[in-house]
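These notes are about the structure you will find just below.
Here we show just some of the chains, and they stay where they sit in the whole.
Chain IDs A and B follow the sequence of writing; residue 1 opens each chain.
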């Protein structure tokens, strides 16, 4: 029995609210249950130095948590003067995930800056960030097309992500904080609309996991991501 | 005529939403028109080293802006590795303002950490932060009393803040971003419930300002802050 009473293959209620803040070209509030993340996309008409004169664009991501988005207050990274290893891992993951579905050659010499800021954390902030950021990128690209800066979309496919894990010996989908703190294995899966993997990151927190458990987890993740992509599509139509 | 069509002495619509996030002991979303700030208060049962064994508490504040809370994206301070001078000025101001109405001797050996994070900026973020943080401190103190950790409130009086300025030669109340970017003088005023000043910070951005202008600005600020404190009271009753 999961603490939240959910079925093993059941996502938390997921909501994607577009146009959440007004300045960014794309701005989405993504909620996976009590986990809430603001994902914005900012368009900069410029590329970083290593891409100058290569006739392509760039997409990069940053991630942060408000100090009291968590159960007990964390130190503010801006005050302690550096981003933690965890923060850097997550923002590198978000950037790779989105770049997997954006054709940088078709983006033009501009940069999409994704910012994912966690307002309230209850497990799964990195996978929620990826799922929400995709919608914000769609909105930002739509503005570029509407303004005539792009003639066709550089987005090749959907991308979404979810966590899965082995909780009390049972593979379950979309871990919340209580499950995450107490699970044996935690796996983050990023997948495209055509059902292929962009990232699979599985870690044994307690006992190592067997090939059979791995297979079960991948199956749960595939199903969950299909649902998330359907929700992205519905949201973008809305 | 103000760009927002407001009267010279008219505040923007102000909203204070309590219990905005779930983990913090106090959590308020404060909105001054399009300016939106999340103010949380975290209680730590500890004091910083310089207060050890002095039998008193402490209150401190930190401030941040989401990178795309502003018209164009700002660098993330956690990524650039330090807080700007502006950020430090603002968080020092917020801390002093709240300490002015909290009796640290009655707080016990604990620390109230205020975090003010700007979700969307449209002028006046520091004064909105002070106004919202006061309500969050009230909620956090109420929890300390409810749990028996405090027997009486250490809060001596209300405190709120507003900006005033000389815009196109006319003193006006509660500058929004358009006015703020183009005003000659900008003044932030922090005042207690009994009508006395905690802080007055006036700066000539363009022309220096005369004693008469100063007097007019202080008058506008006093009126505005009285309205804000009335709103704080109504919110806390609600």
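The rule is simple: a contact is a pair of C-beta atoms (placed from the backbone, for glycine too) under 8 Å apart; a residue touches a chain by one contact, two chains touch by 3 or more.
These figures come from a predicted structure and were not determined experimentally.
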Of the identical subunits, 2 are placed here; the whole assembly in this file totals 6
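As a working rule, only the chains that are shown with their structure count from here on.
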Compute the distance, rounded to whole Å, between the mean C-alpha positions of subunit A and subunit B.
33
Report the residues of subunit B in contact with subunit A in the complex, numbered from low to high.
21-24, 27, 34, 36, 38, 40, 42, 44, 62, 64, 66-73, 76-79, 81-83, 87, 113, 115, 117, 119-121
